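After the structure tokens below, expect a handful of questions from me.
Only one protein chain is missing from this complex, and each of the others stays in its spot.
Right after this comes chain A.
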Amino acid sequence: MNHGVPCRSALGRDHAASGSRPRALLQMLFALFLAFSGAANAQAIDPLPFKDHAQEVRFQNLTRQLRCLVCQNENLADSNADLARDLRHEVFGLMQQGKTDDQIKQYLVDRYSDFVLYDPPVKPATWLLWFGPALFLLMGAALVLATIRKRSRAARIDSRLVDNATIEQGDDW
């Protein structure tokens, strides 16, 4: 029943137990199989009494934007973890109370911080995250511009030298 709730044991231990390579591969395949069958099961055993199809679509949309805290690389809609199931029920319950998507998100953020959102909100603490890539692009552009300028200046000096050289040559002749 509680298989999906994390227990904070040393996670590394499981990795240490892998055997020879073919066996490890088999184990991985088996784990994959389990994971997928589990996910299929989760939807089969987790039917929520939606009012209509529109509400179900809204629910799927919303839970897909929320992060499963236990597995973290899964969203709430897909996760088979016990806590994810609890939170899905929570989201469902809040929907029945007539809460908007934003209110439901805020409800979870109040408890689990922005971490539950796949799209972090734009605020001073996340400026670097949001605008960092643009910053790097600008830095790159500045570098390219500086290089081009320097080269063209060097080329101009070169050509002047050549011109002078030809003039001098002309004088000589």
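Throughout what follows, a residue touches a chain if its C-beta (ideal position, glycine included) is under 8 Å from a C-beta of that chain, and two chains touch if they have at least 3 such contacts; residues count from 1.
One rule holds for everything that comes next: contacts and distances are computed from a predicted model.
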item: Protein name (UniProt record) of the chain left out of view, among "Ferritin-like domain-containing protein", "Cytochrome o ubiquinol oxidase subunit IV", "ABC transporter ATP-binding protein" or "DsbE family thiol:disulfide interchange protein"; value: "DsbE family thiol:disulfide interchange protein"
item: Residues of chain A (touch criterion as defined above) contacting the omitted chain; value: 2, 5-9, 69-70, 72, 82-83, 86-87, 90, 109-113, 115, 147, 150
